[in-house]
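A single protein chain has been omitted; all remaining protein chains appear in their positions.
Labels A, B and C are assigned to the chains in the order they are written; within every chain, residues are numbered from 1.
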């Protein structure tokens, strides 16, 4: 195995371990049925089915639930380097409504990262690949790591 | 009663009826224990206790739950004129973490409104009046009303 | 020429004519030396050299100048269908400073569009292809057209 391949494999293993550590404590994701589908360094794909308790007063999926799915994908992607990282800010554009029973997918992609700060773009789509929302998050690294690498 | 007072009373009654109509269908707010504390035309105050199923992988309140509380106050304030109105976009700045057991309050204030578009600012604080998040929402009026005024 | 090719050619010609109409009246772009490099339906590429009168109190390119370049590319891209369209809102993340003498390029890409509303992403880079800023704009179509198509 070349050094480049090994570094890449190590980074992937670390991303998987960090995601597992997050998942064990993420009661919100568990409670809402948000599932991790794919994790890579700086990337996460998650899914959520819109349940009957996720609609709002207009009979469509609550914007907060769409945001929560996107924010969760954001969290897994920006924590994939095993450095404790939190959201500093986020913005979301709602493009189309989601409905009860829809299967939503959020894909988080890193667009920029320095030692402390990062920017991630998350796209939420439904089961027909229609875009539901665009989310842009700004991350901030705090002290500590998710899993021990000793 | 002067005409101005009557108009003001009518607007307040309409805001209350619209809020009640929203509340009856807002399964998300019900499910998360979000309570309407005060409603006025262009204004809403809502509260939520951070439950054990609202924390994330860093053992703090999930940003999506803070957003959902703010977004709900946003929805009630921008629908207070009884015109069906949805969120077009929103941005949030996370100022301080919230923790399990915290009692959060979101106050939504209208800062600008035209026939179709509106901007609302929502501040989320905890039980010590510390600011947890600042939220700015852009609303978009769609067709229809929440309650009949015939 | 097939119908599809003809429609595509017509759309391109309309984009070019709309851009020319904008350019004739865009005193700000002229004044700041902003040049249109490429225009297509829903797409614009523009360039600007950072002059000595574009720096701020920290001796770097003023954020307002970076924004203005991005906003101009946004305007040309969202007006490329020959429907009068203005900016409703925009957000910008400043990734790295630009300096006097830098040659900046802004590429605007349409990410979503309905009859009235649109979202565009603009990336600003320097002559070394380093990203200087990310800009996301929300457009709103108003009445009227830029050039007559009678």
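A few points about this structure:
Following the convention adopted for this analysis, a contact is a pair of C-beta atoms (placed from the backbone, for glycine too) under 8 Å apart; a residue touches a chain by one contact, two chains touch by 3 or more.
Here the structure is a predicted model, which is why all the values come from computation and not from measurement.
Only one residue from C:11, C:47 or C:87 touches the chain missing from this view: C:87.
Within the entire complex, the positions of chain C that touch the omitted partner chain are 21-31, 52-60, 62-65, 67-69, 71-72, 75, 79, 84, 86-94, 97, 146. Even with one chain removed from view, chain A keeps its contact list with that chain: residues 88-89, 91, 117, 138.
Along chain B, the points of touch with the absent chain fall at residues 91, 93, 95, 111-112, 119, 131, 134, 136, 138.
We adopt the following convention: only the chains that are shown with their structure count from here on.
With centres computed as the average of Cα coordinates, no chain lies farther from chain B than C.
Of all chain pairs, the one linked by the most C-beta contacts is A-B.
Nearest to the global CA centroid, when each chain is reduced to the mean of its CA atoms, is chain A. Chain B and chain C have centres, each the mean of its CA atoms, that are 35 Å apart.
Centre-to-centre spacing of chain A and chain B amounts to 25 Å, using the average Cα coordinate of each chain. Put simply, the C-alpha centre of chain A and that of chain C have 31 angstrom between them. Touching of two or more other chains is recorded for residues 91, 138 of chain C.
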